[in-house]
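This report refers to the structure that appears directly beneath it.
One protein chain is absent from this view; the other protein chains keep their places.
Let's look at chain A:
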(Lines give C-alpha, C1' and ligand atoms only; values in the text may rest on other atoms or scores of the structure.)
Protein backbone atom coordinates (compact mmCIF):
# COMPACT_ATOMS: atom_id res chain seq x y z
CA UNK A 1 0.00 0.00 0.00
CA UNK A 2 1.39 3.37 -0.99
CA UNK A 3 0.87 6.48 1.10
CA UNK A 4 -1.22 9.25 -0.37
CA UNK A 5 0.94 12.19 -1.49
CA UNK A 6 1.13 14.84 1.19
CA UNK A 7 -0.98 17.91 0.37
CA UNK A 8 1.03 21.08 0.76
CA UNK A 9 -1.00 24.05 1.85
CA UNK A 10 -0.75 26.87 -0.68
CA UNK A 11 -0.34 29.56 1.98
CA UNK A 12 2.53 27.61 3.55
CA UNK A 13 4.09 27.40 0.10
CA UNK A 14 3.55 31.13 -0.38
CA UNK A 15 5.24 31.93 2.93
CA UNK A 16 8.44 30.24 1.81
CA UNK A 17 8.28 31.13 -1.89
CA UNK A 18 6.82 34.65 -1.95
CA UNK A 19 7.47 36.11 1.48
CA UNK A 20 10.96 34.66 1.97
CA UNK A 21 12.25 34.54 -1.62
CA UNK A 22 10.10 37.10 -3.43
CA UNK A 23 9.04 34.67 -6.15
CA UNK A 24 5.43 35.13 -7.28
CA UNK A 25 2.96 32.28 -7.30
CA UNK A 26 2.39 30.20 -10.42
CA UNK A 27 -0.98 30.03 -12.18
CA UNK A 28 -1.81 26.76 -10.46
CA UNK A 29 -0.92 28.22 -7.06
CA UNK A 30 -2.91 31.41 -7.68
CA UNK A 31 -5.92 29.27 -8.53
CA UNK A 32 -5.57 27.41 -5.22
CA UNK A 33 -5.56 30.76 -3.40
CA UNK A 34 -8.67 31.88 -5.28
CA UNK A 35 -10.37 28.66 -4.17
CA UNK A 36 -9.58 29.10 -0.46
CA UNK A 37 -12.63 28.99 1.81
CA UNK A 38 -13.91 32.22 3.39
CA UNK A 39 -12.58 31.28 6.83
CA UNK A 40 -9.00 31.41 5.49
CA UNK A 41 -9.31 34.91 4.04
CA UNK A 42 -7.90 36.64 7.16
CA UNK A 43 -4.82 34.39 7.03
CA UNK A 44 -4.42 35.12 3.29
CA UNK A 45 -4.71 38.87 3.77
CA UNK A 46 -2.23 38.87 6.64
CA UNK A 47 0.30 37.04 4.49
CA UNK A 48 -0.34 39.31 1.49
CA UNK A 49 0.20 42.34 3.72
CA UNK A 50 3.49 40.90 5.01
CA UNK A 51 4.60 40.29 1.41
CA UNK A 52 3.71 43.84 0.44
CA UNK A 53 5.64 45.27 3.42
CA UNK A 54 8.64 43.02 2.84
CA UNK A 55 9.02 43.64 -0.90
CA UNK A 56 7.43 47.07 -1.42
CA UNK A 57 7.74 48.82 1.92
CA UNK A 58 5.14 50.59 4.05
CA UNK A 59 4.39 53.56 1.77
CA UNK A 60 1.16 53.97 -0.15
CA UNK A 61 1.22 55.64 -3.56
CA UNK A 62 -1.67 58.07 -4.02
CA UNK A 63 -2.95 59.00 -7.47
CA UNK A 64 -5.70 61.09 -9.02
CA UNK A 65 -7.12 60.58 -12.50
CA UNK A 66 -9.13 62.69 -14.90
CA UNK A 67 -10.88 62.16 -18.20
CA UNK A 68 -9.56 64.53 -20.84
CA UNK A 69 -11.82 63.15 -23.55
CA UNK A 70 -14.97 61.39 -22.41
CA UNK A 71 -17.26 59.10 -24.40
CA UNK A 72 -17.64 58.47 -28.12
CA UNK A 73 -14.99 55.74 -28.21
CA UNK A 74 -15.13 53.55 -31.37
CA UNK A 75 -14.10 50.41 -29.47
CA UNK A 76 -16.58 47.93 -27.97
CA UNK A 77 -15.10 47.12 -24.57
CA UNK A 78 -18.21 45.58 -23.03
CA UNK A 79 -17.63 47.01 -19.55
CA UNK A 80 -17.22 50.59 -20.69
CA UNK A 81 -19.88 53.29 -20.55
CA UNK A 82 -17.74 55.43 -22.88
CA UNK A 83 -18.07 53.18 -25.92
CA UNK A 84 -20.00 54.82 -28.73
CA UNK A 85 -21.33 51.41 -29.72
CA UNK A 86 -23.68 51.01 -26.76
CA UNK A 87 -26.75 53.00 -25.66
CA UNK A 88 -24.97 54.39 -22.60
CA UNK A 89 -26.15 57.71 -21.14
CA UNK A 90 -22.55 59.01 -21.15
CA UNK A 91 -22.20 61.85 -23.68
CA UNK A 92 -18.99 63.02 -25.30
CA UNK A 93 -17.08 65.78 -23.54
CA UNK A 94 -13.63 67.37 -23.69
CA UNK A 95 -11.97 68.89 -20.67
CA UNK A 96 -10.31 72.22 -21.48
CA UNK A 97 -6.77 73.12 -20.43
CA UNK A 98 -7.78 75.28 -17.43
CA UNK A 99 -9.96 72.39 -16.23
CA UNK A 100 -7.04 69.98 -16.59
CA UNK A 101 -4.74 72.31 -14.64
CA UNK A 102 -7.35 72.61 -11.86
CA UNK A 103 -7.74 68.83 -11.71
CA UNK A 104 -3.97 68.36 -11.43
CA UNK A 105 -3.82 70.97 -8.68
CA UNK A 106 -6.68 69.34 -6.76
CA UNK A 107 -4.85 66.03 -7.03
CA UNK A 108 -1.50 67.42 -5.86
CA UNK A 109 -3.20 69.08 -2.88
CA UNK A 110 -4.22 65.65 -1.58
CA UNK A 111 -0.55 64.68 -1.32
CA UNK A 112 -0.79 62.50 -4.41
CA UNK A 113 2.36 61.92 -6.44
CA UNK A 114 0.63 60.72 -9.61
CA UNK A 115 -1.82 62.39 -11.95
CA UNK A 116 -3.12 60.33 -14.85
CA UNK A 117 -4.62 61.97 -17.93
CA UNK A 118 -7.05 59.58 -19.62
CA UNK A 119 -8.87 59.63 -22.96
CA UNK A 120 -11.54 57.28 -24.28
CA UNK A 121 -10.02 56.48 -27.66
CA UNK A 122 -8.64 53.55 -29.64
CA UNK A 123 -5.41 55.51 -29.86
CA UNK A 124 -4.47 59.19 -29.82
CA UNK A 125 -4.71 61.40 -32.92
CA UNK A 126 -2.75 64.62 -33.48
CA UNK A 127 -5.43 66.75 -31.82
CA UNK A 128 -5.42 64.66 -28.66
CA UNK A 129 -1.63 64.54 -28.41
CA UNK A 130 -1.52 68.30 -28.92
CA UNK A 131 -4.04 68.75 -26.09
CA UNK A 132 -1.95 66.49 -23.83
CA UNK A 133 1.23 68.41 -24.70
CA UNK A 134 -0.42 71.78 -23.99
CA UNK A 135 -1.98 70.39 -20.82
CA UNK A 136 1.30 69.12 -19.40
CA UNK A 137 3.00 72.42 -20.21
CA UNK A 138 0.20 74.33 -18.45
CA UNK A 139 0.36 72.05 -15.39
CA UNK A 140 4.08 72.74 -15.07
CA UNK A 141 3.56 76.50 -15.58
CA UNK A 142 1.10 76.29 -12.68
CA UNK A 143 4.03 75.23 -10.49
CA UNK A 144 2.75 71.69 -10.11
CA UNK A 145 5.54 69.09 -9.93
CA UNK A 146 3.29 66.03 -9.75
CA UNK A 147 4.34 63.00 -11.80
CA UNK A 148 2.22 62.75 -14.94
CA UNK A 149 0.93 59.53 -16.38
CA UNK A 150 -1.23 59.05 -19.47
CA UNK A 151 -3.76 56.53 -20.69
CA UNK A 152 -4.57 57.18 -24.32
CA UNK A 153 -5.12 53.74 -25.80
CA UNK A 154 -2.91 51.93 -28.27
CA UNK A 155 0.20 53.73 -29.47
CA UNK A 156 2.59 53.78 -32.40
CA UNK A 157 6.32 53.96 -31.75
CA UNK A 158 6.28 57.60 -32.85
CA UNK A 159 3.58 58.40 -30.30
CA UNK A 160 5.49 56.58 -27.57
CA UNK A 161 8.51 58.74 -28.36
CA UNK A 162 6.38 61.90 -28.28
CA UNK A 163 5.03 61.04 -24.83
CA UNK A 164 8.55 60.39 -23.52
CA UNK A 165 9.60 63.79 -24.88
CA UNK A 166 6.65 65.41 -23.06
CA UNK A 167 7.94 64.01 -19.77
CA UNK A 168 5.23 61.40 -19.25
CA UNK A 169 6.81 58.97 -16.82
CA UNK A 170 4.20 56.21 -16.67
CA UNK A 171 1.67 54.90 -19.19
CA UNK A 172 -1.49 53.02 -18.35
CA UNK A 173 -2.80 50.45 -20.76
CA UNK A 174 -4.82 47.66 -19.17
CA UNK A 175 -4.90 44.15 -20.54
CA UNK A 176 -8.27 44.07 -18.72
CA UNK A 177 -8.60 40.31 -18.38
CA UNK A 178 -6.99 36.97 -19.20
CA UNK A 179 -5.91 36.44 -22.78
CA UNK A 180 -8.34 33.54 -23.09
CA UNK A 181 -11.28 35.70 -21.95
CA UNK A 182 -10.42 38.90 -23.82
CA UNK A 183 -12.34 38.06 -27.04
CA UNK A 184 -15.52 37.84 -24.93
CA UNK A 185 -14.92 41.35 -23.62
CA UNK A 186 -13.58 43.23 -26.65
CA UNK A 187 -13.95 42.40 -30.34
CA UNK A 188 -12.64 45.55 -32.01
CA UNK A 189 -9.01 44.91 -31.13
CA UNK A 190 -6.96 42.09 -29.68
CA UNK A 191 -5.17 41.34 -26.42
CA UNK A 192 -1.98 41.04 -28.48
CA UNK A 193 -2.35 44.59 -29.83
CA UNK A 194 -2.49 45.84 -26.26
CA UNK A 195 0.52 43.71 -25.34
CA UNK A 196 2.49 45.25 -28.25
CA UNK A 197 1.81 48.77 -26.97
CA UNK A 198 2.94 47.74 -23.49
CA UNK A 199 6.23 46.37 -24.81
CA UNK A 200 6.90 49.62 -26.69
CA UNK A 201 6.25 51.60 -23.52
CA UNK A 202 8.63 49.44 -21.53
CA UNK A 203 11.34 49.58 -24.21
CA UNK A 204 11.07 53.39 -24.34
CA UNK A 205 11.81 53.63 -20.63
CA UNK A 206 8.38 54.69 -19.40
CA UNK A 207 6.95 52.92 -16.38
CA UNK A 208 4.28 50.38 -17.29
CA UNK A 209 0.90 50.53 -15.58
CA UNK A 210 -1.26 47.58 -16.57
CA UNK A 211 -4.14 45.95 -14.78
CA UNK A 212 -7.72 45.06 -15.40
CA UNK A 213 -11.23 44.50 -14.18
CA UNK A 214 -12.44 41.66 -12.01
CA UNK A 215 -16.00 40.41 -12.42
CA UNK A 216 -16.50 40.36 -16.19
CA UNK A 217 -17.67 36.76 -16.34
CA UNK A 218 -14.19 35.26 -16.18
CA UNK A 219 -13.73 31.92 -14.43
CA UNK A 220 -11.42 31.53 -11.44
CA UNK A 221 -9.02 29.72 -13.75
CA UNK A 222 -9.00 32.75 -16.05
CA UNK A 223 -8.51 35.08 -13.09
CA UNK A 224 -5.43 33.05 -12.15
CA UNK A 225 -4.31 33.09 -15.79
CA UNK A 226 -4.62 36.88 -15.82
CA UNK A 227 -2.54 37.28 -12.66
CA UNK A 228 0.40 35.35 -14.09
CA UNK A 229 0.12 37.03 -17.48
CA UNK A 230 0.47 40.35 -15.69
CA UNK A 231 3.43 38.98 -13.75
CA UNK A 232 5.06 37.96 -17.02
CA UNK A 233 4.80 41.56 -18.21
CA UNK A 234 6.56 42.78 -15.04
CA UNK A 235 4.55 46.00 -14.78
CA UNK A 236 5.55 48.74 -12.38
CA UNK A 237 1.92 49.10 -11.36
CA UNK A 238 -1.22 46.99 -11.53
CA UNK A 239 -4.52 48.81 -11.01
CA UNK A 240 -7.18 46.41 -9.81
CA UNK A 241 -10.72 47.40 -10.75
CA UNK A 242 -13.98 45.69 -9.86
CA UNK A 243 -16.74 45.81 -12.44
CA UNK A 244 -19.23 48.63 -12.12
CA UNK A 245 -22.24 47.38 -14.10
CA UNK A 246 -22.99 50.58 -15.98
CA UNK A 247 -26.35 51.21 -17.69
CA UNK A 248 -26.43 50.62 -21.42
CA UNK A 249 -23.34 48.42 -21.52
CA UNK A 250 -23.54 44.69 -22.27
CA UNK A 251 -22.54 44.08 -18.65
CA UNK A 252 -25.19 46.30 -17.06
CA UNK A 253 -26.90 43.35 -15.38
CA UNK A 254 -23.75 41.59 -14.19
CA UNK A 255 -23.60 41.20 -10.42
CA UNK A 256 -21.23 43.32 -8.35
CA UNK A 257 -18.27 41.26 -7.15
CA UNK A 258 -18.85 40.20 -3.55
CA UNK A 259 -16.52 41.52 -0.87
CA UNK A 260 -15.06 38.16 0.18
CA UNK A 261 -14.34 37.19 -3.41
CA UNK A 262 -12.75 40.56 -4.07
CA UNK A 263 -10.52 40.30 -0.99
CA UNK A 264 -9.39 36.82 -2.05
CA UNK A 265 -8.52 38.29 -5.44
CA UNK A 266 -6.53 41.13 -3.87
CA UNK A 267 -4.55 38.68 -1.77
CA UNK A 268 -3.98 36.31 -4.69
CA UNK A 269 -2.75 39.09 -6.99
CA UNK A 270 -0.32 40.31 -4.33
CA UNK A 271 1.09 36.81 -3.99
CA UNK A 272 1.50 36.61 -7.77
CA UNK A 273 3.07 40.10 -7.96
CA UNK A 274 5.13 40.58 -4.80
CA UNK A 275 7.13 43.61 -5.97
CA UNK A 276 4.49 45.49 -7.99
CA UNK A 277 2.56 48.59 -7.01
CA UNK A 278 -0.93 47.10 -6.56
CA UNK A 279 -3.52 49.83 -6.75
CA UNK A 280 -7.12 49.92 -5.58
CA UNK A 281 -8.96 51.43 -8.54
CA UNK A 282 -12.57 51.65 -9.73
CA UNK A 283 -15.47 49.73 -8.26
CA UNK A 284 -14.17 49.33 -4.73
CA UNK A 285 -16.91 51.59 -3.36
CA UNK A 286 -19.64 49.22 -4.61
CA UNK A 287 -17.75 46.00 -3.91
CA UNK A 288 -16.24 46.70 -0.52
CA UNK A 289 -17.88 49.67 1.10
CA UNK A 290 -15.83 51.44 3.78
CA UNK A 291 -14.87 48.44 5.90
CA UNK A 292 -13.60 46.35 3.00
CA UNK A 293 -11.38 49.15 1.75
CA UNK A 294 -9.44 48.94 5.00
CA UNK A 295 -9.22 45.16 4.73
CA UNK A 296 -7.84 45.52 1.22
CA UNK A 297 -5.24 48.03 2.37
CA UNK A 298 -4.23 45.50 5.01
CA UNK A 299 -4.31 42.68 2.46
CA UNK A 300 -1.66 43.55 -0.09
CA UNK A 301 -2.75 46.84 -1.65
CA UNK A 302 -0.13 49.60 -1.59
CA UNK A 303 -1.60 52.28 -3.85
CA UNK A 304 -4.91 54.00 -4.20
CA UNK A 305 -6.82 56.27 -6.56
CA UNK A 306 -8.33 59.05 -4.49
CA UNK A 307 -11.30 61.17 -5.41
CA UNK A 308 -13.42 60.54 -8.46
CA UNK A 309 -12.76 58.28 -11.42
CA UNK A 310 -13.43 58.97 -15.09
CA UNK A 311 -17.20 58.77 -15.29
CA UNK A 312 -17.99 57.43 -11.83
CA UNK A 313 -17.54 59.03 -8.44
CA UNK A 314 -15.24 57.82 -5.70
CA UNK A 315 -15.15 58.58 -2.00
CA UNK A 316 -14.02 62.10 -1.09
CA UNK A 317 -10.20 62.09 -1.14
CA UNK A 318 -10.04 63.16 2.50
CA UNK A 319 -11.92 60.03 3.56
CA UNK A 320 -9.21 57.83 2.04
CA UNK A 321 -6.42 60.00 3.41
CA UNK A 322 -7.99 59.70 6.88
CA UNK A 323 -8.15 55.93 6.42
CA UNK A 324 -4.42 55.79 5.59
CA UNK A 325 -3.63 57.86 8.67
CA UNK A 326 -5.78 55.59 10.82
CA UNK A 327 -3.90 52.58 9.42
CA UNK A 328 -0.55 54.35 10.06
CA UNK A 329 0.35 53.98 6.39
CA UNK A 330 2.62 56.77 5.15
CA UNK A 331 1.88 58.34 1.77
CA UNK A 332 4.75 57.98 -0.66
CA UNK A 333 6.45 61.33 -1.10
CA UNK A 334 7.19 62.83 -4.49
CA UNK A 335 10.91 62.71 -3.71
CA UNK A 336 10.66 58.92 -3.44
CA UNK A 337 9.26 58.61 -6.94
CA UNK A 338 11.84 60.67 -8.82
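Brief remarks on what is shown
Following the convention adopted for this analysis, contacts are C-beta pairs under 8 Å (C-beta built on N, C-alpha and C of every residue); 3 or more make two chains touch, one makes a residue touch a chain; residues count from 1.
What we mean here is this: contacts and distances are computed from a predicted model.
The protein name that UniProt records for the chain not on display, among "ABC transporter ATP-binding protein YdcT", "NADH-quinone oxidoreductase subunit H", "Acyl carrier protein" or "Biotin synthase auxiliary protein", is "Biotin synthase auxiliary protein".
For the options A:15, A:40 or A:102, the residue in contact with the chain missing from this view is A:102.
Interface note: of A:30, A:65, A:80 or A:209, the residue touching the hidden chain in the full complex is A:65.
Between the chain not shown and the residues A:172, A:265 or A:311, the one that touches is A:311. Residue-level contact of chain A with the missing chain is found at 64-67, 70, 89-93, 95, 99, 102-103, 106-107, 110, 244, 247, 285-286, 306-314, 316-317.
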